[in-house]
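With one protein chain held back, the other chains of the complex are shown just where they sit.
== subunit A ==
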């Protein structure tokens, strides 16, 4: 059975961190909630450090239900780091709020849920991880307790519940078809002889849940409303952390559990990827609110990321490509949200003259937005390049063409935000009180996004190309 509690140390640290933060926050006066923040940051850092010794680990624990392999390791490193960036974005904005602690607790739980999603190698565990990561998201979306926040929370919760039903039903069907086994290894063997229409129904059900989680078509409806309604740090988390976990979960499900000769899932995922990127891009065209624009841009990015899932197990380097893109996307997207948090405005035109007022912030915005386009030499460029290459390698050249056309189209709406920012204006509006740490977070994220392509070099030897069964 291989039961080693210590193998789950990073996950346990996150859980303990969440509980400790909650208890500490409950007993602290409002003026000293920063102690709770420190504990949360400490828990995230500890989780990252605890994941480092297990970098080369390749095994499964607890009756093959949880895999320890490159994908899990990447999730254990990337997701808490993304959580740290979210805390960095949030710190200045939630400090002193009476629900400050709750924000950090929910962030920790969302991070934990996403890590479990990525590592789950068992349909039942996948379902549990799904629920664990869904509930904190709804809480975070409604954290501000205003009208829009309530709408956001309700959307996330109801859509999540609906998609969760699909996931549970699909999982039940697949387990039944697979002869009662729920872990991916034995499930794959069981499904090999199962009737393919029934397997297809089960796969679509499970996929529905994951598509909601990553915000891909048709589970994307909550994304723009939630990002617009929730606070900006919560929006940053909603569009980053669950995507990291959900995409790795989808990759693992297809690469290990569902044989491609039973159900033609590569075609299904490829079509979903094409529709997602196209819809996200074209919906972003008309947006005047930068939050909605970023929200739709994250939908489009998921479309590109799904290309790597579509060739899971068929192209040699699909997993490294997915991981590189995920890392680049996470830091770039969080950088864009950090700029948004440092200069929150309701329309794109309000950014007029940003380059004059706050040149560093404008530079960070330019790097992050051009990075999201995929302009070299940014991290997302490295991701896009590798994902395009593996998709072509896996026989989906048409999808690469669609993605390239989409990339050109996406340039247009990112420029709609950049052009006002770099338009010189005669008068400068009075400088408002500036959140310097936040601006520093933006610039740091943008720097990471800019040089990401170059620093990935030492990572490749660590990323093996297959998953642990």
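The rule we apply is simple: a contact is a pair of C-beta atoms (placed from the backbone, for glycine too) under 8 Å apart; a residue touches a chain by one contact, two chains touch by 3 or more; residues count from 1.
Rule of thumb we're sticking to: contacts and distances are computed from a predicted model.
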item	value
Undisplayed chain, where the name is taken from the UniProt record, one of "Sarcosine oxidase subunit delta", "NADH-quinone oxidoreductase subunit M", "ATP-dependent protease ClpP, protease subunit" or "Cell division protein FtsQ"	"NADH-quinone oxidoreductase subunit M"
Option from A:326, A:411, A:439 or A:467 whose C-beta touches the chain left out	A:411
Full-complex contact with the absent chain, from A:179, A:377 or A:437	A:377
Residues of subunit A in contact with the chain not shown	317, 320-321, 324, 359, 370, 375-377, 381-382, 385-386, 388-389, 392-393, 397, 400-401, 404-405, 407-408, 411-412, 415, 419, 422, 424, 453-454, 456-457, 460, 463
